[in-house]
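With one protein chain held back, the other chains of the complex are shown just where they sit.
A and B label the chains in the order they appear, each numbered from 1.
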Amino acid sequence: MAHKETDVLIIGGGVTGTAIARELSKYAVSVMLIEKEVDLAFGTSKANSGIVHSGVHDRPGTLKARLCVEGNRLYPQMAQELDFLYKNNGAVVVARQEDEIPALKRLVDQGRQNGVTGVRLIGHDDLLTLEPHLSPELAGAIEIPSGGIVIPFDLVYALAENAVANGAEIMLGTAVTAITEEDGAFTVQATKVATVATQAAQTASAAYASQAVQKTVTVRSKYIINAAGLHAGKVAGMIGDDSISIRPRKGEEYLLDRRLAGFVKRTIFPLPTPVSKGILIIPTVEGNIMLGPTAHSTDSFDDFSTTATGWREVFDYVRQLAPELKASDLITSFAGLRAASNHDDFIIGPSAVSPRFIHAAGMESPGLTAAPAAARLICDHLKEAGLRLLPKSNFIPVRKVVRIRDLSAAEQAQLMQQDAAYSKIVCRCEYVSEGEIRDAIRRGATTLDGVKLRTRSGMGRCQGGFCTPKIIGILSRELGVPPEQITKRGPGSPLLAGRLRSAGSGGGAHGAHGVSDASGMHGEYDAAAAEEDGADA
Amino acid sequence: MHEVNVDLLIVGAGPAGLAAAIAAAEAGTGEIVLIDRLAELGGILQQCIHNGFGLRFFKEELTGPEYAQRFMDKLADFPQITIKTETMVVDIARDQRTNRVTTVNARDGLVIYNASAVILAMGCRERPRGAINTPGTRPAGIYTAGSAQRLMNVEGFLPGRRAVILGSGDIGLIMARRLTLEGIKVEAVIELMPYSSGLTRNIVQCLDDFGIPLYLGHTVTEIIGRDRVEGVVVAPVDSNRVPDLKRAFRVDCDTLVLSVGLIPENELSLQAGIELDQATGGPTVDSDYQTNVPGIFACGNVVHVHDLVDDVTEESIVAGRSAAAFVRNLRAQRTQHAQCAQSEQRVQREQCEQRGGGDSGDSGGSDVSSIQPAKDAFITIKAGRNVRSVVPQRLRRDRPSVLYIRVANPEQDVVIGAGGLRRKLRHVTPGETVRLTMAPEYFPEESQLTVTVEKSEA
Partner (left out) sequence: MKHEITCTACPMGCRITVELEEPEGVRGSALSVPGPVPGPGPGTADASHAKITGNSCRRGAEYAWEEITAPKRVVTSVVAVKGRSVMLPVRTARPVPKQSIFNVMDAIRQIEVVLPVQAGQVLVDNIAGTGVALTASKNMA
């Protein structure tokens, strides 16, 4: 049983939790973040639409409105500091017919009240000049220059890595089971699920190799931040706070081929509905076009399925906005669950049950946009609850990551000379090198999806057809476990069912010279050997 | 950054690239660079461990690796072929005089090859789950057939224990047998169309032999399983291929293997400004297997999906020889031009250039278009009734050509018409390419020729 102590324990490793971790890591306090999935962002954040909203959609006077506008303004500098993918691409909200124009005007007013700048009403002709692929049937629009786009999981990893670089501790694969309070501090019980199955976890041949191994962890913390997303209600309930109830709202998203980069420049919104901002056309930072999301309440906390009706709903709708869109450009789709709560605003503040248990819950849209501002507000609440926050003099604000696809040929050549791993291209569709994959693993990825979300490998046209065996091999080598124990996203999702032959060896570098193993799946990759035999026959 | 001048650069060392390289070398091409992203030559053949290859080309029935080995062994005869494995081609840019091909590998880093001619032989990628938009979850255990094949046959891993295969083309059928032989229970093969596009021999030897049910006119309508596949829902489809969910049924499994289409891998071709044929997904080529860009040739699955590797070899030999001729002509032109440029008297220089020494005004440059035949030397092929695609899409009038024709729908007792040529066939189906040799005497006067499949009268 592991026993840990910290000043602040953040429960939940999505965009809210990691933004708070990063903010707190600016101060001389000990910070720990605990996440039940085997990697950060594996909950709602990875399915987020990735829009940095302006604030026109939010009701004035709410935390949503205030934190959205404040958060929006923080993104450009944060993106520079933390090197995550972000673009201030702007947005338009379109009116499909004349009778929708008054609603547009109301959005302009609302935005103005919230402090959103630059929003203007534009006519049909201007709209089509700005976005020529939109339907000529559209009546008009409002243009919102402060709208932006981000890759949501990329943001989460950037925040988390910077937090860790500044002393925060992150525990993955650890689920909180009970919380008690005594002597001015909380005792949190959690169960750790092995992120990579150990040798000892291998069970009978009928079952898959990567069985979970469980271990109990106890953390003693003075303050707790409830950033548990879908499970914030359950976590609040652990201290007897029944004020939060989460009813998930599912959203399906559909991703189109990158050949459509530039099809729209701005994020295209229709008029909002009572429950959502509508089905959108979203240009991603990497050049894909994303369509969606739907918005349907569900009682299930783990239904991440896409549906035929969801697709029809999305596709039929977006074709009204942009008739040229073709189903044949679809490359993948996914679904996520929003943590919609029984409150009509963010739930940010101390629990009525205990002042040192602070909620950062119900963070549905514009939760991602608001996250950096919400993090500051949480720090204010912590101060009010008695935590002294003294700024660290040695805070490192900057975090950098290698993305060879964004480098010039000369920069790539130089990097490749320094480290040959960057010249082994693993994901051909997205141009991702072995070096970047190795780095991602060293930065915390232990699963195929963890590598994918950090590096983009597997997100292209072939959807991992070529690179998956190679990535399994690199994970196997870096983590020191056999390939059959590598999972897609944690225990329960093993990729392989075992070896074909029980005779024959793995390992044994002495036999491995000559042609190097086809994809290095078996951990025999040896940089020296590769140099020797990698080129001429 | 390193730059290297070569005569010919070949992208891909699968059966197409191998045959083209050898043919070009045999035809006298000097410096040839053969590039592949894998550690081994042979491309897809290395994972196609089953037999059935080479019946026509070698008059033997070989396995994929055996077929590849024949060509790999021959490479040793040609020291002018430099092999670069584990090397990715990142870009092909055409400038006036050469093709600038950017490559990257661990040993050499980033290298730019200036190649007088290029042969594209990149093969195909497989259509993934995301592109067919099957509803349901995203668990582990979904593999395209080629991925599963590689995992098993090269890497030595089992993808799962209980599988459903979607798609009854040859790859799906082959994998049904492969999985079964390795102790994986194949519950069913599901096929959208009312017929299988695979060879009858494969239906017999991969499904019938093992009692694996084949559901024609069905599709997978949902994937179930949060973290690992737990089952799929299968439903029959109507004549518009719309599933009838009222008759859907669940099949328990932990693995879904997808064999739902091959897509010629032409990202590089697009970067090089090459025109693609919508019907094939590959570059339009002429009877020399030259694309619309002079000096860039293409062969193999990157041009169109083949059923027989023997056809790949046949057309790749043509591509290799054509590329060799192109390089030869280019060299001759450059030599001529260099000689002309040395003439001291302007009059002599102009006369020399008029004799074919290249374009004046561009010192040292060679205009490749001047070594191309005139436009009217070609016949453009159009696809007519029941024809989905024809390769090549342009025929040179001055030589015979082999046409590879893929029909759109299965039909019995038909006549294929191409110019003056008529060929009777008992039976045509999309899964089996029709190979038609056309001699110039059958070419029409017009610059266009439509290939049709009509019902036979008799």
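Remarks
Keep in mind that, in the parts below, a contact is a pair of C-beta atoms (placed from the backbone, for glycine too) under 8 Å apart; a residue touches a chain by one contact, two chains touch by 3 or more.
Keep in mind it's a predicted model, so treat the numbers as computed, not measured.
Contacts of the undrawn chain with the visible chains, over the full complex, involve A, B.
Between the chain not shown and the residues B:93, B:204 or B:245, the one that touches is B:204. Interface note: of B:66, B:267 or B:454, the residue touching the hidden chain in the full complex is B:66.
Touch with the chain that is not drawn comes from one residue among B:49, B:279 or B:377, which is B:49.
Interface with the hidden chain, as seen from chain A, comprises residues 500-508, 510-512, 514-515, 517-518, 521-522, 524. Listed by residue number, the positions of chain B touching the unshown chain are 42, 46, 49-51, 61, 63-66, 68-69, 72-73, 152-156, 181-182, 199-201, 203-205, 208-209, 211, 426-427, 432.
Going forward, only the chains that are shown with their structure count from here on.
In terms of their C-alpha centroids, the spacing between chain A and chain B amounts to 38 Å. Residues of chain A that touch chain B in their complex: 208, 254-255, 302, 304-308, 310-311, 327, 330-334, 409-410, 412-413, 416-417, 420-421, 423-425, 428-429, 431, 448, 461-466, 468-469, 483-484, 487-501, 504, 515-519, 521-522, 527, 530-531, 534-537. Contact residues on chain B toward chain A in their complex (touch as defined above): 1, 37-41, 46, 75, 82-88, 90, 102, 104-110, 125-126, 128-131, 133, 135-141, 144, 146-147, 150-152, 154-161, 182, 221-222, 226-228, 254-255, 267.
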